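One structure, as structure tokens, below. Some questions next.
Apart from one protein chain that is not included, each protein chain of the complex appears where it belongs.
What follows is chain A.
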Amino acid sequence: MIHDERSPAIEMRGIGKRFGATAANADVDFVARFGEVHALVGENGAGKSTLMSILAGLYRPDAGTLAIGGRPVRLRSPREAIGLGVGMVYQHFMLVEPFTVAENVLLGQERAGPWLETGAVERELRELGERYGLAVDPRAPVWTLSVGEQQRVEILRLLHRGAKILILDEPTAVLTPQEAAGLVRTLRGLAADGFCIVFISHKLDEVLAVADRVTVLRRGRVVGSVAAAESDRRSLARLMVGRELASLVERPAEEPHEAVATGEPVLELAGLRAEGDAGRPALAGIDLAVRAGETVGVAGVAGNGQRELAETITGLRRASGGRVRIGGADATNRSPGEIARAGVAHVPEDRLADGLIGGMDLAGNAILRRYRRPPLARGPFVVARAVAAFADRLLKEHGVAAPGRRTRLGTLSGGNQQKLLLGRELAGEPRLIVAVHPTRGVDVGATEAIHALLRAQRERGAATLLISEDLDELLALADRIAVLFEGRVMGIVPAAGADPERLGLLMAGVDGGGVAPVRRVAVAGG
């Protein structure tokens, strides 16, 4: 192990990593020192996790160099990384639930002899736990521990293996506020003892509370690296949203949206509340209305209630309070089938998990919404000829590139899958469209096709709720943009002439009051 305290703990230079056509990291420089908590911030998809996975030995970079403790290294596996003192706590814990804490810590460690020296490990864990505020019973089976305690086990495991550089991937996302405060104290204590902590987050308040230094990534590039003491939420938000936003203010001339839509309200949300998967509140009282012929965009950093909002409206998640009205009729906590029959199309966030059947052919996927009704159904039967005709028409109309309707859906590209899904959802002329990240992971051509489809629906008079992390997309398609932050609507602004900076601040949870003068920020890299 090499820990020359004078050299940077981590020095990454010119790191590049591509996945297919997507550049997850491009020419990234990242330097972190022993004794500091270094936050890595950016929106989802900015390349934070990729960069840290390279550092943890999970991925190999396509370009660039990496030095740990001043020594250039090439990592081939997480095991080599941990051997060099680099350990990562992933968002999904890697613990064996029936095993005790001590057994989990021992797991994968190569010690001499065939016996598990749990006694010694338990003692060491207690000492480490006391020293850094990571109290957890070494003899407790992991399944009996809370999520926060399991996270402590992950950290203890890395410390026990001698890691001096700890990477934590959005560690507070799963914690209660009290647990999060405890974690911040632990991380500060570790930094004071000379550890290097890399803290991935997109919650700016938290970053400012814990970090010494903040590096901001946007679209795979470093857009700034600043001392936390010299920055604030506003300046970080500005960096996160990026300066290319300036060009977005001028809307493309091709689609002059008429002013505010005058149709009847199709979707009305009043005080809508729902819980997330972990049972914590995800929607904390949403009030929002979408009128016929209107597109309301929902912006926000991932994990602020977007997915839950879409699922609660479409019946896939129970509302714990408040009301959903569709076309004037109450639709709160109706089944997904009833809501679909009320004329609601849903483009889900994860199309292969929720909206499509990868193992079925295209025809089977095409008829998912209408196999119950004529002409596709006649009594209890499905009419093969009508299915074929409907599927062929859908494929042709939406330019889905595929050998034919008998092709297995899973073999199609993401863009073609999405075109099929959108075509299917829009075929019934829905009055409400709930679209979540409709162009995520889709190539440029398909993105244009999907945007054209959504515009046509708006002109037809459909109400659209468009949830997206892509501000460009929202500004191009929406009439109004609502910004979600921690399950609340922080503000609603008209898209025409919207100030991207104000949107960025709302996304970061800063109320859109007066614009205070912004301190100068050192901008490095891309």
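Assume a contact is a pair of C-beta atoms (placed from the backbone, for glycine too) under 8 Å apart; a residue touches a chain by one contact, two chains touch by 3 or more; residues count from 1.
Basically, contacts and distances are computed from a predicted model.
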item: Protein name as given in UniProt for the chain not displayed, "RNA polymerase, sigma-24 subunit, ECF subfamily", "Succinate dehydrogenase/fumarate reductase, flavoprotein subunit", "Translational regulator CsrA" or "Nucleoside ABC transporter, permease protein 1"; value: "Nucleoside ABC transporter, permease protein 1"
item: Among A:Ala340, A:Leu395, A:Ala435 or A:Val510, residue touching the chain not depicted; value: A:Ala340
item: Chain A residues that touch the omitted chain in the full complex; value: 18-22, 24, 44-45, 49-50, 53, 58-60, 76-77, 79-80, 314-316, 335-341, 346, 348, 352-360, 364, 367-369, 371-372, 377, 380-382, 384, 408, 410-411, 413-415, 440-443, 446
